[in-house]
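Heads up, the thing below is written out as C-alpha coordinates.
A single protein chain has been omitted; all remaining protein chains appear in their positions.
Chain nomenclature is as follows: A and B, assigned in order of appearance, with residue numbering initiated at 1 for each chain independently.
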Amino acid sequence: MTASFDPTAPRRGAVHRVTLLVVAALIVLPWVEADKFALHILSLIAIASIAAMGLQVLLGYSGQLSIGQAAFYGIGAYTSALLTAKLGVPFPLALIGAGVAAAIASLLMVPITRLTGAYLAVATLGFSIIVYLFIQNEEWLTGGSYGFIGIPRAELFGYVLRDPMLSYYLNVGVAAIVYFTFARIEGSRFGRAINAIRQDADAARASGVRVTLLKSECFVIAAFVAGLAGSLYAHEVRYLAPNDFTFWKSIEILIMVVIGGVGSLAGAILGAAVVVGLPEYLRAIGDYRMLVFGAILIATMLFGEGGLAALCATLVRRVGEVSRRLALKLPPRNETAP
Amino acid sequence: MNTSAHDDAWLLEARSVTRRFGGLLAVDAVDLAVRRGSVHGLIGPNGAGKTTLLNLVAGVHRVSSGVLRFGARDITQHSSARRARAGIRRTFQNLKLFGEMTALENVAIGLHAQMRAGFFDAVLATPRHRREERSIEDRSMTVLHFVGLAGVAHVRSGALAYGHRRLLEIARAMVARPTLLLLDEPAAGLNVTEAAHVSELIARIRDAGTTVILVEHHMDVVMRVSDEITVLNYGRRLAHGTPAQIQEDPGVIEAYLGRSGENEGAQA
Partner (left out) sequence: MGALSVSEFVDLMVGGLAIGCVYSLIALGFAMIMRATNIIHFAQGEVMMLGCMCGLTSVWLLPVLPLLLVVAVGMASSGIIALAMELAVYRTLRRRRVPIMNLITATVGMSILCINAARIIWGSEPLRFPELFATTAYEFGGVRISPQLFWIMVMGVAIMGALQLFLKHTRTGLAMQAVAQDPEAAQLMGANLTRMMAYTFAISGMMAGAAGIMLGSMFFAFFEMGFITGLKGFVAATLGGLGSITGAMLGGILFGLIETFSAVFLSSAYKDGIGMILLIAILLVFPSGLVGLWQKRR
(Lines give C-alpha, C1' and ligand atoms only; values in the text may rest on other atoms or scores of the structure.)
Protein backbone atom coordinates (compact mmCIF):
# COMPACT_ATOMS: atom_id res chain seq x y z
CA MET A 1 0.00 0.00 0.00
CA THR A 2 1.36 3.40 -0.89
CA ALA A 3 1.83 5.75 2.04
CA SER A 4 -0.14 8.93 2.58
CA PHE A 5 1.74 12.20 2.09
CA ASP A 6 4.56 10.25 0.49
CA PRO A 7 6.43 12.43 -1.96
CA THR A 8 7.88 9.44 -3.82
CA ALA A 9 6.06 10.26 -7.02
CA PRO A 10 7.94 7.86 -9.35
CA ARG A 11 6.28 4.80 -7.83
CA ARG A 12 2.85 6.38 -8.18
CA GLY A 13 3.56 7.11 -11.82
CA ALA A 14 4.46 3.52 -12.52
CA VAL A 15 1.30 2.23 -10.88
CA HIS A 16 -0.78 4.67 -12.90
CA ARG A 17 0.84 3.57 -16.15
CA VAL A 18 0.19 -0.09 -15.43
CA THR A 19 -3.40 0.62 -14.46
CA LEU A 20 -4.04 2.55 -17.67
CA LEU A 21 -2.53 -0.26 -19.68
CA VAL A 22 -4.78 -2.81 -18.02
CA VAL A 23 -7.89 -0.68 -18.50
CA ALA A 24 -7.05 -0.18 -22.16
CA ALA A 25 -6.53 -3.90 -22.59
CA LEU A 26 -9.87 -4.66 -20.96
CA ILE A 27 -11.66 -2.23 -23.25
CA VAL A 28 -10.07 -3.65 -26.37
CA LEU A 29 -10.36 -7.30 -25.37
CA PRO A 30 -13.84 -8.14 -26.73
CA TRP A 31 -12.77 -6.92 -30.17
CA VAL A 32 -9.79 -9.23 -30.10
CA GLU A 33 -11.40 -12.26 -28.52
CA ALA A 34 -15.08 -12.33 -29.30
CA ASP A 35 -15.80 -15.87 -28.10
CA LYS A 36 -19.11 -15.67 -26.24
CA PHE A 37 -18.17 -18.18 -23.60
CA ALA A 38 -14.88 -16.49 -22.83
CA LEU A 39 -16.65 -13.17 -22.42
CA HIS A 40 -19.19 -14.81 -20.12
CA ILE A 41 -16.39 -16.15 -17.94
CA LEU A 42 -14.74 -12.75 -17.86
CA SER A 43 -18.07 -11.28 -16.79
CA LEU A 44 -18.26 -13.80 -13.96
CA ILE A 45 -14.71 -12.95 -12.96
CA ALA A 46 -15.57 -9.26 -12.89
CA ILE A 47 -18.66 -9.94 -10.77
CA ALA A 48 -16.71 -12.11 -8.34
CA SER A 49 -13.99 -9.50 -8.09
CA ILE A 50 -16.55 -6.94 -6.93
CA ALA A 51 -17.51 -9.14 -3.98
CA ALA A 52 -13.85 -9.88 -3.35
CA MET A 53 -12.93 -6.21 -3.30
CA GLY A 54 -15.66 -5.65 -0.74
CA LEU A 55 -14.17 -8.33 1.46
CA GLN A 56 -10.76 -6.79 0.90
CA VAL A 57 -11.97 -3.58 2.53
CA LEU A 58 -13.25 -5.65 5.44
CA LEU A 59 -10.35 -8.01 5.83
CA GLY A 60 -7.39 -6.38 4.18
CA TYR A 61 -8.01 -2.82 5.25
CA SER A 62 -9.87 -3.01 8.57
CA GLY A 63 -8.72 -6.46 9.59
CA GLN A 64 -12.14 -8.04 10.10
CA LEU A 65 -12.41 -11.62 8.99
CA SER A 66 -15.92 -12.07 7.66
CA ILE A 67 -16.90 -15.43 6.24
CA GLY A 68 -20.46 -14.39 5.64
CA GLN A 69 -20.27 -12.22 2.54
CA ALA A 70 -22.33 -14.74 0.59
CA ALA A 71 -25.32 -13.61 2.63
CA PHE A 72 -25.15 -10.10 1.16
CA TYR A 73 -24.33 -11.46 -2.26
CA GLY A 74 -27.47 -13.56 -2.02
CA ILE A 75 -29.64 -10.77 -0.66
CA GLY A 76 -28.51 -8.57 -3.54
CA ALA A 77 -29.15 -11.27 -6.11
CA TYR A 78 -32.66 -12.14 -4.95
CA THR A 79 -33.62 -8.51 -4.36
CA SER A 80 -32.63 -7.56 -7.88
CA ALA A 81 -34.37 -10.60 -9.31
CA LEU A 82 -37.58 -9.80 -7.43
CA LEU A 83 -37.50 -6.13 -8.34
CA THR A 84 -37.06 -6.73 -12.05
CA ALA A 85 -38.99 -9.96 -12.57
CA LYS A 86 -41.90 -9.41 -10.20
CA LEU A 87 -42.14 -5.65 -9.92
CA GLY A 88 -40.90 -4.53 -13.31
CA VAL A 89 -38.37 -2.14 -11.84
CA PRO A 90 -35.79 -0.99 -14.42
CA PHE A 91 -32.43 -2.66 -14.07
CA PRO A 92 -30.28 0.31 -12.96
CA LEU A 93 -32.67 0.95 -10.05
CA ALA A 94 -32.74 -2.75 -9.22
CA LEU A 95 -28.94 -2.79 -9.18
CA ILE A 96 -28.79 0.05 -6.67
CA GLY A 97 -31.72 -1.42 -4.79
CA ALA A 98 -29.85 -4.68 -4.42
CA GLY A 99 -26.87 -2.87 -2.94
CA VAL A 100 -29.10 -0.89 -0.61
CA ALA A 101 -30.98 -3.99 0.55
CA ALA A 102 -27.72 -5.73 1.35
CA ALA A 103 -26.44 -2.63 3.12
CA ILE A 104 -29.57 -2.41 5.25
CA ALA A 105 -29.28 -6.08 6.14
CA SER A 106 -25.70 -5.49 7.19
CA LEU A 107 -26.90 -3.01 9.77
CA LEU A 108 -28.08 -6.08 11.67
CA MET A 109 -24.42 -6.95 11.95
CA VAL A 110 -23.44 -3.69 13.59
CA PRO A 111 -23.57 -5.13 17.12
CA ILE A 112 -21.32 -7.93 15.90
CA THR A 113 -18.57 -5.51 14.91
CA ARG A 114 -17.69 -5.20 18.56
CA LEU A 115 -16.23 -8.68 18.26
CA THR A 116 -12.77 -9.47 16.97
CA GLY A 117 -10.81 -12.26 15.41
CA ALA A 118 -12.31 -15.69 15.27
CA TYR A 119 -15.38 -14.68 17.29
CA LEU A 120 -16.29 -12.16 14.63
CA ALA A 121 -15.65 -14.73 11.93
CA VAL A 122 -17.93 -17.25 13.56
CA ALA A 123 -20.64 -14.67 14.14
CA THR A 124 -20.59 -13.66 10.46
CA LEU A 125 -20.74 -17.33 9.57
CA GLY A 126 -23.77 -17.79 11.80
CA PHE A 127 -25.44 -14.80 10.21
CA SER A 128 -24.85 -16.09 6.71
CA ILE A 129 -26.30 -19.47 7.66
CA ILE A 130 -29.45 -17.80 8.93
CA VAL A 131 -29.78 -15.89 5.65
CA TYR A 132 -29.22 -19.08 3.69
CA LEU A 133 -31.93 -20.88 5.67
CA PHE A 134 -34.27 -18.01 4.95
CA ILE A 135 -33.54 -18.14 1.23
CA GLN A 136 -34.05 -21.85 1.17
CA ASN A 137 -37.22 -21.99 3.22
CA GLU A 138 -39.22 -18.99 2.09
CA GLU A 139 -40.24 -20.50 -1.20
CA TRP A 140 -43.02 -18.01 -1.81
CA LEU A 141 -40.39 -15.28 -2.04
CA THR A 142 -37.30 -16.92 -3.43
CA GLY A 143 -38.54 -20.09 -5.04
CA GLY A 144 -36.57 -22.05 -2.45
CA SER A 145 -34.83 -25.14 -3.73
CA TYR A 146 -36.81 -24.96 -6.95
CA GLY A 147 -34.87 -21.89 -7.84
CA PHE A 148 -35.78 -18.48 -9.16
CA ILE A 149 -36.19 -18.55 -12.90
CA GLY A 150 -37.04 -16.03 -15.53
CA ILE A 151 -34.78 -13.23 -14.43
CA PRO A 152 -34.63 -10.67 -17.24
CA ARG A 153 -31.38 -9.55 -18.77
CA ALA A 154 -29.77 -6.35 -17.65
CA GLU A 155 -30.89 -3.30 -19.59
CA LEU A 156 -29.61 0.24 -19.73
CA PHE A 157 -31.69 3.18 -20.90
CA GLY A 158 -34.29 0.76 -22.24
CA TYR A 159 -31.76 -1.14 -24.32
CA VAL A 160 -31.55 -4.85 -23.38
CA LEU A 161 -28.00 -6.15 -23.15
CA ARG A 162 -28.43 -9.30 -25.17
CA ASP A 163 -24.90 -9.48 -26.54
CA PRO A 164 -22.35 -11.02 -24.15
CA MET A 165 -19.98 -8.28 -25.17
CA LEU A 166 -22.34 -5.63 -23.82
CA SER A 167 -22.89 -7.40 -20.49
CA TYR A 168 -19.11 -7.84 -20.35
CA TYR A 169 -18.72 -4.06 -20.56
CA LEU A 170 -21.41 -3.62 -17.90
CA ASN A 171 -19.83 -6.02 -15.43
CA VAL A 172 -16.27 -4.92 -16.06
CA GLY A 173 -17.43 -1.32 -15.92
CA VAL A 174 -19.01 -1.71 -12.49
CA ALA A 175 -15.94 -3.60 -11.29
CA ALA A 176 -13.73 -0.79 -12.50
CA ILE A 177 -15.85 1.80 -10.72
CA VAL A 178 -15.65 -0.19 -7.49
CA TYR A 179 -11.89 -0.60 -7.92
CA PHE A 180 -11.21 3.07 -8.48
CA THR A 181 -13.57 4.03 -5.65
CA PHE A 182 -11.78 1.82 -3.15
CA ALA A 183 -8.36 2.81 -4.44
CA ARG A 184 -9.05 6.33 -3.27
CA ILE A 185 -9.51 5.18 0.31
CA GLU A 186 -5.86 4.44 0.94
CA GLY A 187 -4.34 7.88 1.33
CA SER A 188 -7.26 9.31 3.27
CA ARG A 189 -8.32 9.87 6.85
CA PHE A 190 -10.82 7.02 6.57
CA GLY A 191 -8.27 4.66 5.07
CA ARG A 192 -5.60 5.44 7.63
CA ALA A 193 -8.05 5.01 10.46
CA ILE A 194 -9.28 1.57 9.42
CA ASN A 195 -5.70 0.53 8.75
CA ALA A 196 -4.80 1.65 12.24
CA ILE A 197 -7.73 -0.33 13.64
CA ARG A 198 -6.40 -3.41 11.89
CA GLN A 199 -2.91 -3.00 13.32
CA ASP A 200 -3.82 -1.98 16.87
CA ALA A 201 -7.39 -1.19 17.75
CA ASP A 202 -6.53 -0.15 21.32
CA ALA A 203 -3.96 2.37 20.19
CA ALA A 204 -6.47 3.70 17.67
CA ARG A 205 -9.06 4.07 20.40
CA ALA A 206 -6.56 5.89 22.60
CA SER A 207 -6.11 8.36 19.74
CA GLY A 208 -9.82 9.08 19.69
CA VAL A 209 -10.78 6.89 16.75
CA ARG A 210 -14.37 5.64 16.91
CA VAL A 211 -13.42 2.02 16.35
CA THR A 212 -16.81 0.33 16.35
CA LEU A 213 -18.35 2.98 14.14
CA LEU A 214 -15.64 2.66 11.52
CA LYS A 215 -15.69 -1.12 11.65
CA SER A 216 -19.42 -0.99 11.04
CA GLU A 217 -18.96 1.38 8.12
CA CYS A 218 -16.65 -1.15 6.53
CA PHE A 219 -19.26 -3.84 6.94
CA VAL A 220 -21.92 -1.71 5.30
CA ILE A 221 -19.60 -0.81 2.40
CA ALA A 222 -18.62 -4.43 1.84
CA ALA A 223 -22.24 -5.53 2.03
CA PHE A 224 -23.40 -2.88 -0.45
CA VAL A 225 -20.76 -3.92 -2.92
CA ALA A 226 -21.54 -7.62 -2.44
CA GLY A 227 -25.17 -6.76 -3.11
CA LEU A 228 -24.19 -5.06 -6.38
CA ALA A 229 -22.26 -8.16 -7.35
CA GLY A 230 -25.26 -10.32 -6.51
CA SER A 231 -27.51 -8.27 -8.74
CA LEU A 232 -25.09 -8.44 -11.65
CA TYR A 233 -24.79 -12.17 -11.12
CA ALA A 234 -28.54 -12.64 -11.13
CA HIS A 235 -28.90 -10.88 -14.48
CA GLU A 236 -25.89 -12.61 -15.98
CA VAL A 237 -26.92 -16.20 -15.26
CA ARG A 238 -30.63 -15.43 -14.99
CA TYR A 239 -31.30 -18.30 -12.58
CA LEU A 240 -30.79 -18.41 -8.83
CA ALA A 241 -30.69 -21.33 -6.43
CA PRO A 242 -29.99 -21.33 -2.68
CA ASN A 243 -26.99 -23.56 -3.29
CA ASP A 244 -25.18 -20.63 -4.88
CA PHE A 245 -25.26 -18.73 -1.61
CA THR A 246 -24.05 -21.14 1.01
CA PHE A 247 -21.10 -20.94 3.33
CA TRP A 248 -19.00 -22.26 0.43
CA LYS A 249 -19.59 -19.12 -1.54
CA SER A 250 -18.37 -17.05 1.41
CA ILE A 251 -15.30 -19.25 1.56
CA GLU A 252 -14.72 -18.83 -2.17
CA ILE A 253 -14.74 -15.07 -1.75
CA LEU A 254 -12.29 -15.41 1.11
CA ILE A 255 -10.05 -17.62 -1.01
CA MET A 256 -10.02 -14.98 -3.74
CA VAL A 257 -8.80 -12.38 -1.30
CA VAL A 258 -6.21 -14.62 0.32
CA ILE A 259 -4.81 -16.00 -2.92
CA GLY A 260 -4.66 -12.56 -4.43
CA GLY A 261 -3.03 -11.09 -1.40
CA VAL A 262 -4.65 -9.71 1.72
CA GLY A 263 -4.52 -5.94 1.54
CA SER A 264 -4.26 -5.58 -2.23
CA LEU A 265 -7.23 -4.47 -4.32
CA ALA A 266 -5.60 -5.65 -7.50
CA GLY A 267 -4.94 -8.90 -5.68
CA ALA A 268 -8.66 -9.34 -5.10
CA ILE A 269 -9.20 -9.15 -8.86
CA LEU A 270 -6.35 -11.58 -9.53
CA GLY A 271 -7.75 -13.92 -6.91
CA ALA A 272 -11.18 -13.76 -8.50
CA ALA A 273 -9.64 -14.55 -11.86
CA VAL A 274 -7.93 -17.60 -10.43
CA VAL A 275 -10.87 -18.94 -8.45
CA VAL A 276 -13.44 -18.42 -11.19
CA GLY A 277 -11.25 -18.78 -14.24
CA LEU A 278 -8.90 -21.58 -13.38
CA PRO A 279 -11.49 -24.36 -13.15
CA GLU A 280 -12.71 -23.41 -16.60
CA TYR A 281 -9.29 -23.76 -18.11
CA LEU A 282 -8.21 -26.78 -16.14
CA ARG A 283 -11.21 -29.02 -16.67
CA ALA A 284 -9.19 -31.87 -15.25
CA ILE A 285 -9.44 -30.23 -11.85
CA GLY A 286 -13.23 -30.42 -11.83
CA ASP A 287 -14.10 -32.30 -8.66
CA TYR A 288 -10.82 -31.46 -7.08
CA ARG A 289 -11.40 -27.73 -7.35
CA MET A 290 -12.14 -26.99 -3.71
CA LEU A 291 -9.50 -29.45 -2.58
CA VAL A 292 -6.90 -27.57 -4.57
CA PHE A 293 -8.12 -24.26 -3.22
CA GLY A 294 -7.99 -25.50 0.35
CA ALA A 295 -4.43 -26.59 -0.21
CA ILE A 296 -3.55 -23.28 -1.85
CA LEU A 297 -5.06 -21.46 1.12
CA ILE A 298 -2.84 -23.34 3.54
CA ALA A 299 0.17 -22.98 1.27
CA THR A 300 -0.34 -19.24 0.98
CA MET A 301 -0.43 -18.94 4.75
CA LEU A 302 2.70 -21.02 5.08
CA PHE A 303 4.75 -19.62 2.25
CA GLY A 304 3.71 -16.16 1.29
CA GLU A 305 0.90 -14.06 2.65
CA GLY A 306 1.35 -11.44 0.03
CA GLY A 307 -0.41 -13.73 -2.39
CA LEU A 308 -0.40 -13.28 -6.12
CA ALA A 309 -0.25 -9.52 -5.89
CA ALA A 310 3.01 -9.62 -3.99
CA LEU A 311 4.31 -12.24 -6.36
CA CYS A 312 3.49 -10.08 -9.37
CA ALA A 313 5.00 -7.03 -7.73
CA THR A 314 8.21 -8.90 -7.04
CA LEU A 315 8.28 -10.23 -10.58
CA VAL A 316 7.75 -6.78 -12.07
CA ARG A 317 10.44 -5.36 -9.84
CA ARG A 318 12.90 -8.11 -10.77
CA VAL A 319 12.16 -7.72 -14.47
CA GLY A 320 12.57 -3.97 -14.15
CA GLU A 321 15.85 -4.45 -12.32
CA VAL A 322 17.21 -6.89 -14.87
CA SER A 323 16.23 -4.79 -17.85
CA ARG A 324 17.74 -1.70 -16.27
CA ARG A 325 21.00 -3.50 -15.68
CA LEU A 326 21.01 -4.82 -19.19
CA ALA A 327 20.40 -1.35 -20.53
CA LEU A 328 23.29 0.02 -18.50
CA LYS A 329 25.38 -3.04 -19.38
CA LEU A 330 26.13 -3.76 -15.72
CA PRO A 331 27.08 -7.22 -14.43
CA PRO A 332 24.28 -9.20 -12.76
CA ARG A 333 23.88 -8.93 -8.99
CA ASN A 334 22.74 -11.54 -6.54
CA GLU A 335 20.75 -9.41 -4.16
CA THR A 336 18.05 -6.95 -5.13
CA ALA A 337 18.41 -3.39 -3.86
CA PRO A 338 16.63 -2.58 -0.57
CA MET B 1 -18.59 20.52 46.44
CA ASN B 2 -16.99 23.94 46.79
CA THR B 3 -16.58 25.65 43.44
CA SER B 4 -13.91 28.28 43.83
CA ALA B 5 -11.08 29.65 41.77
CA HIS B 6 -8.89 27.31 43.76
CA ASP B 7 -10.48 24.31 42.00
CA ASP B 8 -9.53 25.71 38.62
CA ALA B 9 -5.91 25.02 39.47
CA TRP B 10 -6.54 21.29 39.42
CA LEU B 11 -6.81 19.83 35.95
CA LEU B 12 -7.19 16.23 37.01
CA GLU B 13 -8.45 14.91 40.30
CA ALA B 14 -8.72 11.34 41.39
CA ARG B 15 -10.64 10.95 44.63
CA SER B 16 -10.31 7.72 46.55
CA VAL B 17 -9.92 5.75 43.35
CA THR B 18 -9.79 1.96 43.67
CA ARG B 19 -9.30 -0.82 41.13
CA ARG B 20 -9.73 -4.48 41.86
CA PHE B 21 -8.73 -7.37 39.61
CA GLY B 22 -10.46 -10.44 41.01
CA GLY B 23 -9.02 -10.64 44.50
CA LEU B 24 -6.10 -8.31 43.83
CA LEU B 25 -6.31 -4.68 44.96
CA ALA B 26 -4.11 -3.00 42.37
CA VAL B 27 -5.02 0.57 43.31
CA ASP B 28 -6.31 1.22 46.83
CA ALA B 29 -8.22 4.44 47.58
CA VAL B 30 -5.69 6.70 45.92
CA ASP B 31 -6.07 10.46 45.85
CA LEU B 32 -4.33 12.32 43.07
CA ALA B 33 -4.47 15.99 42.27
CA VAL B 34 -2.66 17.25 39.20
CA ARG B 35 -2.09 20.97 38.89
CA ARG B 36 -2.84 22.59 35.55
CA GLY B 37 0.32 23.27 33.58
CA SER B 38 2.55 21.03 35.67
CA VAL B 39 4.49 17.85 35.16
CA HIS B 40 3.27 15.41 37.79
CA GLY B 41 5.51 12.42 38.35
CA LEU B 42 4.09 9.07 39.44
CA ILE B 43 6.66 6.72 40.89
CA GLY B 44 6.85 3.64 43.07
CA PRO B 45 8.46 0.22 43.23
CA ASN B 46 7.51 -2.49 40.78
CA GLY B 47 3.91 -3.54 41.14
CA ALA B 48 2.93 -0.41 43.05
CA GLY B 49 0.02 0.27 40.75
CA LYS B 50 1.38 3.22 38.75
CA THR B 51 0.47 1.94 35.31
CA THR B 52 -2.91 0.76 36.59
CA LEU B 53 -3.61 4.23 37.94
CA LEU B 54 -2.59 5.72 34.63
CA ASN B 55 -4.88 3.29 32.83
CA LEU B 56 -7.71 4.35 35.12
CA VAL B 57 -7.16 7.98 34.21
CA ALA B 58 -6.97 7.06 30.52
CA GLY B 59 -10.17 5.06 30.76
CA VAL B 60 -8.70 1.70 29.79
CA HIS B 61 -10.03 0.24 33.03
CA ARG B 62 -13.13 1.31 34.88
CA VAL B 63 -12.60 2.29 38.50
CA SER B 64 -13.99 -0.16 41.01
CA SER B 65 -14.86 2.82 43.15
CA GLY B 66 -13.95 6.49 43.39
CA VAL B 67 -14.30 9.56 41.22
CA LEU B 68 -12.26 11.04 38.42
CA ARG B 69 -12.64 14.67 37.52
CA PHE B 70 -11.14 16.35 34.49
CA GLY B 71 -11.50 20.07 34.72
CA ALA B 72 -15.08 20.64 35.79
CA ARG B 73 -16.34 17.34 34.41
CA ASP B 74 -16.84 13.99 36.07
CA ILE B 75 -15.28 11.53 33.63
CA THR B 76 -15.51 8.43 35.82
CA GLN B 77 -17.85 6.62 33.43
CA HIS B 78 -16.48 7.95 30.16
CA SER B 79 -14.90 5.58 27.64
CA SER B 80 -11.26 5.93 26.70
CA ALA B 81 -12.06 7.15 23.20
CA ARG B 82 -14.33 9.80 24.66
CA ARG B 83 -11.61 10.94 27.02
CA ALA B 84 -9.18 11.02 24.13
CA ARG B 85 -11.51 13.28 22.23
CA ALA B 86 -11.92 15.45 25.33
CA GLY B 87 -8.19 16.13 25.39
CA ILE B 88 -6.57 13.32 27.37
CA ARG B 89 -3.93 11.51 25.32
CA ARG B 90 -1.47 8.83 26.32
CA THR B 91 1.54 6.81 25.36
CA PHE B 92 1.95 3.12 26.10
CA GLN B 93 4.63 1.42 28.14
CA ASN B 94 5.01 -1.29 25.52
CA LEU B 95 4.85 1.02 22.50
CA LYS B 96 1.72 0.59 20.45
CA LEU B 97 2.68 2.13 17.16
CA PHE B 98 1.13 1.20 13.84
CA GLY B 99 4.16 -0.65 12.56
CA GLU B 100 3.20 -0.79 8.91
CA MET B 101 2.55 2.93 8.62
CA THR B 102 5.11 5.68 8.29
CA ALA B 103 6.00 7.97 11.16
CA LEU B 104 3.95 10.72 9.58
CA GLU B 105 0.91 8.48 9.18
CA ASN B 106 1.17 7.37 12.80
CA VAL B 107 1.08 10.97 13.92
CA ALA B 108 -1.79 11.67 11.52
CA ILE B 109 -3.94 9.16 13.41
CA GLY B 110 -3.54 11.42 16.44
CA LEU B 111 -5.47 14.05 14.50
CA HIS B 112 -8.25 11.71 13.40
CA ALA B 113 -10.74 12.96 15.96
CA GLN B 114 -10.18 16.60 15.05
CA MET B 115 -11.17 16.04 11.43
CA ARG B 116 -14.38 15.09 9.68
CA ALA B 117 -13.63 13.84 6.16
CA GLY B 118 -15.07 10.36 5.75
CA PHE B 119 -15.46 7.64 3.13
CA PHE B 120 -17.37 9.74 0.64
CA ASP B 121 -15.04 12.70 1.04
CA ALA B 122 -12.14 10.43 0.20
CA VAL B 123 -13.82 8.89 -2.82
CA LEU B 124 -15.01 12.16 -4.27
CA ALA B 125 -11.90 14.12 -3.24
CA THR B 126 -14.06 16.87 -1.83
CA PRO B 127 -12.59 20.23 -0.84
CA ARG B 128 -12.99 19.19 2.79
CA HIS B 129 -10.86 16.12 2.13
CA ARG B 130 -8.15 18.11 0.44
CA ARG B 131 -8.20 20.85 3.01
CA GLU B 132 -7.99 18.44 5.92
CA GLU B 133 -5.23 16.35 4.35
CA ARG B 134 -3.10 19.46 3.95
CA SER B 135 -3.79 20.50 7.53
CA ILE B 136 -3.02 17.02 8.82
CA GLU B 137 0.25 16.93 6.90
CA ASP B 138 1.30 20.36 8.16
CA ARG B 139 0.41 19.78 11.78
CA SER B 140 1.94 16.31 11.80
CA MET B 141 5.20 17.55 10.32
CA THR B 142 5.26 20.36 12.88
CA VAL B 143 5.00 17.96 15.79
CA LEU B 144 7.61 15.66 14.23
CA HIS B 145 9.95 18.67 14.14
CA PHE B 146 9.03 19.33 17.77
CA VAL B 147 10.20 15.89 18.91
CA GLY B 148 13.11 15.79 16.47
CA LEU B 149 11.89 13.15 14.01
CA ALA B 150 11.29 15.28 10.92
CA GLY B 151 14.04 13.45 9.07
CA VAL B 152 12.31 10.08 9.29
CA ALA B 153 8.78 11.23 8.53
CA HIS B 154 8.34 8.81 5.62
CA VAL B 155 10.06 5.83 7.17
CA ARG B 156 7.92 2.87 8.19
CA SER B 157 7.59 3.11 11.96
CA GLY B 158 8.41 -0.56 12.39
CA ALA B 159 11.83 0.11 10.89
CA LEU B 160 12.74 2.98 13.19
CA ALA B 161 15.30 2.74 15.97
CA TYR B 162 13.88 2.09 19.41
CA GLY B 163 14.65 5.56 20.71
CA HIS B 164 12.89 7.11 17.71
CA ARG B 165 9.86 4.87 18.23
CA ARG B 166 9.50 6.15 21.78
CA LEU B 167 9.63 9.73 20.49
CA LEU B 168 7.06 8.88 17.82
CA GLU B 169 4.62 7.58 20.46
CA ILE B 170 4.89 10.95 22.16
CA ALA B 171 4.49 12.82 18.88
CA ARG B 172 1.31 10.91 18.05
CA ALA B 173 -0.12 11.75 21.45
CA MET B 174 0.92 15.39 21.19
CA VAL B 175 -0.27 16.30 17.72
CA ALA B 176 -3.83 17.02 18.85
CA ARG B 177 -2.47 19.43 21.46
CA PRO B 178 -3.99 17.53 24.37
CA THR B 179 -4.84 19.27 27.60
CA LEU B 180 -3.51 16.32 29.59
CA LEU B 181 -0.77 13.98 28.41
CA LEU B 182 -0.23 10.63 30.13
CA LEU B 183 3.26 9.27 29.61
CA ASP B 184 3.78 5.62 30.55
CA GLU B 185 7.52 5.05 31.00
CA PRO B 186 8.59 7.14 28.01
CA ALA B 187 12.27 6.62 28.84
CA ALA B 188 12.11 2.85 29.28
CA GLY B 189 15.08 1.17 27.67
CA LEU B 190 16.73 4.41 26.63
CA ASN B 191 20.39 5.23 27.26
CA VAL B 192 21.50 8.27 29.25
CA THR B 193 21.62 10.64 26.29
CA GLU B 194 18.24 9.59 24.93
CA ALA B 195 16.69 9.81 28.41
CA ALA B 196 18.01 13.33 28.79
CA HIS B 197 16.48 14.24 25.44
CA VAL B 198 13.12 12.91 26.68
CA SER B 199 13.37 14.96 29.88
CA GLU B 200 14.03 18.06 27.88
CA LEU B 201 11.13 17.20 25.55
CA ILE B 202 8.74 16.79 28.47
CA ALA B 203 9.78 20.18 29.80
CA ARG B 204 9.09 21.75 26.40
CA ILE B 205 5.71 20.00 26.32
CA ARG B 206 4.82 21.53 29.66
CA ASP B 207 6.04 24.94 28.54
CA ALA B 208 3.82 24.65 25.47
CA GLY B 209 0.81 24.40 27.78
CA THR B 210 0.12 20.70 28.16
CA THR B 211 -0.22 19.18 31.62
CA VAL B 212 1.70 15.92 32.01
CA ILE B 213 1.36 12.88 34.24
CA LEU B 214 4.60 10.96 34.02
CA VAL B 215 5.05 7.36 35.12
CA GLU B 216 8.73 6.57 35.05
CA HIS B 217 11.46 4.42 36.56
CA HIS B 218 14.38 6.55 35.36
CA MET B 219 14.87 8.58 38.52
CA ASP B 220 16.97 11.29 36.90
CA VAL B 221 14.22 11.93 34.33
CA VAL B 222 11.50 12.15 36.98
CA MET B 223 13.44 14.24 39.44
CA ARG B 224 14.73 16.61 36.81
CA VAL B 225 11.46 17.43 35.08
CA SER B 226 8.64 16.91 37.60
CA ASP B 227 7.06 19.80 39.44
CA GLU B 228 5.33 17.46 41.88
CA ILE B 229 5.59 13.77 42.54
CA THR B 230 3.17 11.19 43.94
CA VAL B 231 4.66 7.96 45.23
CA LEU B 232 2.65 4.74 45.23
CA ASN B 233 3.41 1.56 47.11
CA TYR B 234 1.29 -1.59 47.21
CA GLY B 235 -1.47 0.32 45.44
CA ARG B 236 -1.68 3.05 48.07
CA ARG B 237 -0.42 6.60 48.08
CA LEU B 238 2.76 6.65 50.09
CA ALA B 239 3.92 10.24 49.72
CA HIS B 240 3.41 13.42 47.77
CA GLY B 241 5.50 16.53 47.29
CA THR B 242 8.24 18.23 45.30
CA PRO B 243 11.16 16.18 44.00
CA ALA B 244 13.36 17.52 46.80
CA GLN B 245 10.81 16.53 49.45
CA ILE B 246 10.35 13.07 47.97
CA GLN B 247 14.06 12.40 47.84
CA GLU B 248 14.30 13.13 51.58
CA ASP B 249 11.14 11.26 52.58
CA PRO B 250 12.11 8.35 54.84
CA GLY B 251 9.06 6.31 53.91
CA VAL B 252 9.93 6.53 50.23
CA ILE B 253 13.56 5.67 50.82
CA GLU B 254 12.58 2.64 52.80
CA ALA B 255 10.08 1.52 50.20
CA TYR B 256 12.75 1.60 47.50
CA LEU B 257 15.81 0.46 49.40
CA GLY B 258 13.98 -1.97 51.64
CA ARG B 259 12.44 -3.67 48.60
CA SER B 260 15.41 -3.57 46.27
CA GLY B 261 16.49 -7.04 47.45
CA GLU B 262 13.05 -8.56 46.97
CA ASN B 263 12.69 -6.96 43.58
CA GLU B 264 15.35 -9.16 42.03
CA GLY B 265 13.57 -11.27 39.50
CA ALA B 266 10.15 -9.76 40.08
CA GLN B 267 8.17 -8.94 36.96
CA ALA B 268 8.07 -5.32 35.75
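Simple rule for what comes next: a residue touches a chain if its C-beta (ideal position, glycine included) is under 8 Å from a C-beta of that chain, and two chains touch if they have at least 3 such contacts.
All values derive from a computational prediction rather than experimental measurement.
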Touching partners, among the displayed chains, of the absent chain: A
Among A:147, A:294 or A:320, residue touching the chain not depicted: A:294
Selected from A:85, A:115 or A:183 as touching the chain missing from the view: A:115
Listed residues A:107, A:133 or A:213, member touching the removed chain: A:133
Sites on subunit A contacted by the missing partner chain, in the whole complex: 59, 63, 65, 67, 111-112, 114-115, 117-119, 121-123, 125-127, 129-130, 133, 136-137, 247, 251, 254, 258, 262, 287-288, 290-291, 293-298, 301-302, 305
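Here, only the chains that are shown with their structure count from here on.
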Distance between the centres, which are taken as Cα means, of subunit B and subunit A, whole angstrom: 41
Touching residues (chain side subunit B, partner subunit A) in the complex: 58, 60, 80-81, 84-85, 89-90, 92, 96-102, 104-105, 108-110, 112-113, 115, 117-119, 121-123, 125, 129, 132-133, 136-137, 140, 153-154, 172-173, 176
Subunit A - residues contacting subunit B, complex: 1, 3-8, 181, 184-185, 187-193, 195-196, 199-200, 202-211, 217, 221
